[in-house]
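The complex is shown incomplete by one protein chain, all other protein chains being positioned as in the whole.
Chain naming follows the written order as A and B, and within any one chain the residues start at number 1.
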């Protein structure tokens, strides 16, 4: 069983995807229910009645409360039992565990740790999503979230894995990777200067013209990543560029030890005429990343990553830095909990 | 792995459902075979040849014996190997474990514990089934048998779970639950006096007339329950009633730690014109109980029931009493085994 960072914000889903229906998902191995109240606010609680453990998501909405479908106990959005059909007494302790929830930058964020420590200021900055036009998607990969972070912090794989979608052509190999830390972020910056344009951009420049191209990835714990994809004339300033920089969110939430929710955004300029991730009709995420990451998860089985003694390449600098940081955060948190207890 | 009560009768199936074919089922985690001999008698044994562990249910009937399909060893209904095709010698210890079996009240009952202690007098009284006309059914639920006992000992759920079949309407909420012990039975009696008739009975009484309605549930260890459903005019004696009391068997046998065989009967008067459990075309058992109980089993995972600290309501009196009793019987049995050993 994986140890998760508890005192952190995990994305539950996109706010737009939560309507009047109760939404239940497995998050960090727990079944969690999110409901929207009539004032539009959202709340999160365990999807399990404290009486006989019926999923509350099978229950009935009654205004801003949920009546359990099994024996009719009614719970409000704070998880408190507010009605017992069999008595005027609410049994002591008849309360569902709730989780701090924040809606920010169009995402719904949950805090699975110590509620006192749940500071919305810790939600990473995805304010670019507040601009109109970003397409928000939800995806699922049968792999540990850290394998997906590895994938994103080391974009060199574009050259080899994404040859049927948007990659290949050698741009990546002409680049330099630098890794920078700026609390609470770790950046993996891939800069390709004075290169032939990448395949997806050839039509945008004069034949023979060279470009500067960059892929800037920003990670924050536990699994929130922001990419900036840029393209400008060789030697020209980044802005305005041949295209304005494309920003994309890639936000990962562990479902179980070996599966993850994957939430991402597609920038307006990248949505037409075709999905930029799939200029050849092949989806980079669906058809290339997902099968590879799931095959790796199967190959690893139950083994811990470092126990398999992975060979380390220069391009792993970012992903290794993130793995080390995350492991230290989890270890520090557990030590603190132990000392407090 | 659940600890089961060993010295007890478990129902294997309805006698009517066992013909000349060998019948094999998992009972308490063991694969058990029941065969009918030419004199009509039934016998039960492990469905596993002691030689190379071939399922005997794959074998061939030869009169009142079974020839193993793999190497032809022949076993009689006492489990004894009576023919070895390769020698006149029967190998010592070449015997299949058998189980005491009794046919009573149309059920086939097995004793999985100490054979010496297998007293048919301990089979609970379902003699009403010897009356003609009861419809006998077999069902399967992917949940621990004790979750199903909870369901039956606390019928308050009719009001909330069975709204699409026969329940709802509020009758249950006007009732009183009393729990009574009368060795070896525990009764949960739900009495609803002077109420509007339940939905399924409205056509049976004058508009506006009140009724007395009762649901008497009787449990005996490990999982044998008998329900009496009654309806009479408000204040009138129980007999003859508006309808004669309907008796129904609900008998549960653990298949595995998380699944159960469910055997039940439907009274003649309840069989027409439509299934009383499904006046609206929805089956209470199939469409309402089963999905709920299986969802609860999934929600509980491997956790022991009490370790999840369930909230306790007044309506749980019967089910909690049964859980405590059953746990004590199992614990006493294990202590006795330990002291004897």
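To be clear about the criterion, a residue touches a chain if its C-beta (ideal position, glycine included) is under 8 Å from a C-beta of that chain, and two chains touch if they have at least 3 such contacts.
Here the structure is a predicted model, which is why all the values come from computation and not from measurement.
Trainee: So one chain is hidden, and I want to know which residue out of B:55, B:142, B:244 or B:291 touches that hidden chain in the complete assembly.
Mentor: Considering the complete complex, B:55 is the one touching the chain left out.
Trainee: Which listed residue (A:47, A:102, A:154 or A:255) would be found touching the missing chain in the intact complex?
Mentor: Of the candidates A:47, A:102, A:154 or A:255, A:154 is in touch with the missing chain.
Trainee: When the complex is taken as a whole, what residues of subunit B touch the one chain not shown?
Mentor: 31, 47-48, 50-55, 58, 67-73, 81, 84-87, 91, 93-94
Trainee: When the complex is taken as a whole, what residues of subunit A touch the one chain not shown?
Mentor: 150, 154, 156-157, 159-161, 173, 291-292, 295-296, 299-300, 308-315
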